[in-house]
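Yeah, one chain of the complex is gone here, protein chain that is, but the others are all in their spots.
Moving on, here comes chain A:
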């Protein structure tokens, strides 16, 4: 059974002088435990789609359901991770992690213990009482991950969470996130413009095109790659093969949109 379903999603942005059609007729379904990537050039509406799936934006047309319920009612089952960590600089790391339970008024000693354990799992137990400004970019993004995982969401939405990091940190974090998601058996949707990242991390890749945003093609990641960690997957022969196919596809998309 599909965990998340988006049906014929179309979205417009309006302002006083103009309107843009950001998404057109997008339908997708995500199986439980799957890792999906939305891949496409900037401006193809990836983030808009993710916000709609998260229930933060109401689509102009169409409907999103999570476990057969409308997403706007099921926000407690969603976790959202942004391009940058957006940790609150005036809150300690532990309080940043606990913001979700605090908002939902489910904060208790058990949750606090859970947060401490989670921070320990991702190697940040020493900075629990520090403020975000004293942490490196990679550490901060790990805290943001903990903040997302603490509420135990059944669906994780990742909006280019690695794009603001340096390459080395990014590779390490990909492995960590991938391992954690498998460990907790999470369903995830990743938005990215990095082909390699999409292949290394996901089970299925949706390639999107822009103006208006549409799903152009779907790729299945070979089972051999899925079983490897992102870092090892990058070294597999089939990785390069899929990379070249998607690269071709994106190039073609670009030339048709220019022509």
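Going forward, contacts are C-beta pairs under 8 Å (C-beta built on N, C-alpha and C of every residue); 3 or more make two chains touch, one makes a residue touch a chain; residues count from 1.
Here is the rule we use: contacts and distances are computed from a predicted model.
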item: Record-based protein name (UniProt) of the chain missing from this complex, from "NitT/TauT family transport system permease protein", "Dioxygenase", "Germination protein, Ger(X)C family" or "Inner membrane protein YgaZ"; value: "NitT/TauT family transport system permease protein"
item: Residue among A:65, A:84 or A:217 that touches the chain left out of view; value: A:84
item: Chain not shown: contacting residue from A:3, A:23 or A:54; value: A:54
item: Identified contact with the non-displayed chain, of A:104, A:120 or A:241; value: A:104
item: Those residues of chain A which, in the complete complex, touch the missing chain; value: 51, 54, 56, 75-76, 78-80, 82, 84, 86, 88, 90, 99-100, 102-104, 147, 151, 157
